[in-house]
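A single protein chain has been omitted from the complex, and every remaining protein chain is retained in its original position.
Per-chain numbering from 1; labels A and B assigned in written order.
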Amino acid sequence: MKEYELFIGPQHPGVTGNMMYHLWVDGDTVTKAECNVGYLHRGFEKLMESRNWMQNVPLVCRICVPEPDVNEMAYAMAVEQLMDWEIPERAKYIRVVILELARIAAYLMSIGSYAGSLGIYTLPQWALGDRDYFLDIFEQLTGARVYHIYIWPGGVRWDMPEKLPGLIEKTLSYTEKRLKLYDDVLFKNRIFFDRAVGIGKIPKGKAIEWGVTGPNLRACGYGYDIRKLEPYAVYDDMDFEVIKYPELGDFDVLSDGCDAYTRMIVRRLEIEQSISIVRQALEKMPEGEHIIKHPNWLKWKVPPGYAFKRVESSKGEYGYFVVSDGSNKPVRIHVRGPSYTHGVNVAETILKGANMADVSQILFSLDVCPPDIER
Amino acid sequence: MKAIEIIGKGEEMHGRAYIPSGREEAGTIIKKLKENGFAHFVMLSCVDWIDKNEFELVYHMWSYEHKEHAMISVRLPRDNPSMFSMHELFPQIETYEREIHEMYGIDFEGNSRLTPFLLEGWHDTPPMRKDFDSKKFAEDVFDSIPEIKEEEDEGI
Partner (left out) sequence: MSVLKPLKAWKHLARKPHTIRYPAQEHLDMEGTRLPTDRLRGFHSNDLEKCIGCRMCGQICMNDAITYEEIPELEGKKGKNIRPVVDYGRCCFCGLCTDICPTNSLHLTPNFKLVSTDKHDYKFMPTQLITKNEDYEVELDKVIFDAKEYKEKF
C-alpha cells in the first residue's frame, strides 16, 4: 500500500485550536504523527520581563482563553509567596467561588466540542448557550465577560455585590436540570458507547512517567487532585470527592480505564462536584476586607528568590515559576501548561495505529489547548 | 525534607527543596530521585543571569507520596553552553530541550530531535537571551513597512 502524508491544518474543525498535525497514513491507519505548533506564539515570557509586577497582571490572563482565571491565580500566589503575604479570609472564599465557576464553564465547552467531533452537533449548540449564563455572572462580578483581571496579588480587586449570590444559585439549579438532558443525548447514547470505548488508551503503568495530569490521570485510576494534595485558597475547608476510574456513579464501567469513554465521564461527574463546592463557599463566606493595601505600583520591589506554585485547572496541572532578584521587574517567568505534555509527546505516541476517523476524537478527549503549548 | 535526605545536600526555600548540582552529577541525582518516589517530572526551565555570565537550568520534580517539590539547579557558562540529555528517563524532556535549544541556544548531547519547535526561518540570535532587544526588533521590522495611503471613495 502506498503511504500518504496528510496535514490536518491550522484551520480545521477536527483540531482543538490553531495547531497542525502532520500524519503519515497507510490505507486507513496512521503510522506516524508529528505535532507542529507555532501559529499562536505571542512571546508572553519575553514581554513579561520588561514590565513591572503590577503591569503583568492584565497580560497574564490572556494566555488561556477558555479558563483565564487559573493563570491569574497561579501568578498571584507566586508573588504572594515571595512577598510573604497572608491574605484576608473573605478574599480566599471569593477566589474559590470564581475559580469553580470558571471550571464549570470550561468543562461545558470541552464536553460540547467533544460531542462535535463525534458528529452529534446538537450538544455544542446547547453547551455554549448554557455557558453564556455563566459569562453574565462574570460580567456583574468582575466587569468583563472573558478576561477578568480580578484576582490580584494580595486578594481580589472588588467586593462581591449584594444580589449576586441569588443569581449564582439560580444559574446552578438551571445547569443541574440541563445535565439530565445532556445524559440523554450524549452520555447514555448508543453511538457514544460504540465509538468511544477502548479508543485512545494510555498504558496505565506509564501514565505518570509520560507526564499526564488532571482528569486524564484520574481516568487511569490514580486519585490525584492538587486541591487535595497541596490545598490552596480554602479548599481544605470544602467537602468534595475526587472522581477516579472504577467509581463512576450512575454510569456503566465498560472498559479497563484510560480510554476516551472514561475521560469524558470523569469530566461530566466533576461538574456536579464543582456545583456543590460553590454552594458551600457562598454559605460559609465571612465578612471582612477583600485586599491587602498595596505599595506604590511604580516602585514596588519584590525580595529575591525562586517561587513555584501549581493550580488544578480543568485541563490538568498549571504551574508558574517566578524568579526575582530584588528589582521592580521579574527576571524570569516560566509558564507550564498541561497541554505541553498531552498534545505533543502523549498524542504522538498514542496516535500510532489509530484509525483515521478516530484522530479527532482522541485529541478532543485529551483536551489539548494550543495556547498552553506556545503561550 | 525528604529530597534533601535522599541526596544529602541542598536547602529549603519557601517549602520547596533547592539542590544545586554540578554538570556531571545531575543525571545520577535525577535518577536517584526518580527511584525514590519522585515520579512526576514537572518542567525544565532556564534562567539567563547575564551579569554573572552564566545560564541556570532548573529541573522540577514532584512526588505524589511525600507531597514534596524539588528543584535541581545546574549552572553553565554562557559562551558555548552544552548539557547531557535526559530523555531516556522521561520522554517528555525531549520537547523541553528542543524549546530551550531554540530559545537560548544551549546544545543537548544525545537528543537527536533538536529541530525548530515554535519559530520558523529564524536566523538571528536566540530570542529569549537578555541581549536580544525585542523593542528594537519590532521597530526595525514593522515600522519600516510604508503606510498605505487610502484614496477618497465616494459611496460604495
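Everything that follows uses one rule, which is that a residue touches a chain if its C-beta (ideal position, glycine included) is under 8 Å from a C-beta of that chain, and two chains touch if they have at least 3 such contacts.
A quick note: this is a predicted structure, and the numbers were derived from the prediction, not measured.
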Among shown chains, those touching the left-out chain: A
Listed residues A:Asp28, A:Glu139 or A:Glu289, member touching the removed chain: A:Glu139
Options A:Thr171, A:Thr262 or A:Ser324, residue touching the unrepresented chain: A:Thr171
Full-complex contact with the absent chain, from A:Lys188, A:Lys206 or A:Lys284: A:Lys188
Sole contact to the chain not displayed, among A:Leu6, A:Met54 or A:Leu229: A:Met54
Hidden-chain contact residue, picked from the options A:Leu6, A:Ile149, A:Leu179 or A:Leu229: A:Ile149
Chain A, residues in touch with the chain not shown (by the definition above): 51, 54-55, 57-59, 122, 129, 132-133, 136, 139-144, 149, 158, 161, 163, 166-167, 170-171, 174, 181, 184-185, 188-190, 193, 252, 297-298
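Keep this in mind: only the chains that are shown with their structure count from here on.
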Gap in Å, rounded to a whole number, between the CA centres of chain B and chain A: 23
Complex contacts: residues of chain B adjacent to chain A: 13-14, 16, 18, 39-43, 45, 47-49, 58, 60, 64, 67, 69, 71, 90-92, 94-95, 117-120, 127-128, 134-135
Chain B partner contacts - residues on chain A that touch it in the complex: 37-38, 41, 43, 45-47, 50, 81-82, 208-211, 213, 222, 224, 229-230, 305-308, 310, 317, 319, 321, 323, 331-332, 334, 336, 340-341, 344-345, 349, 374
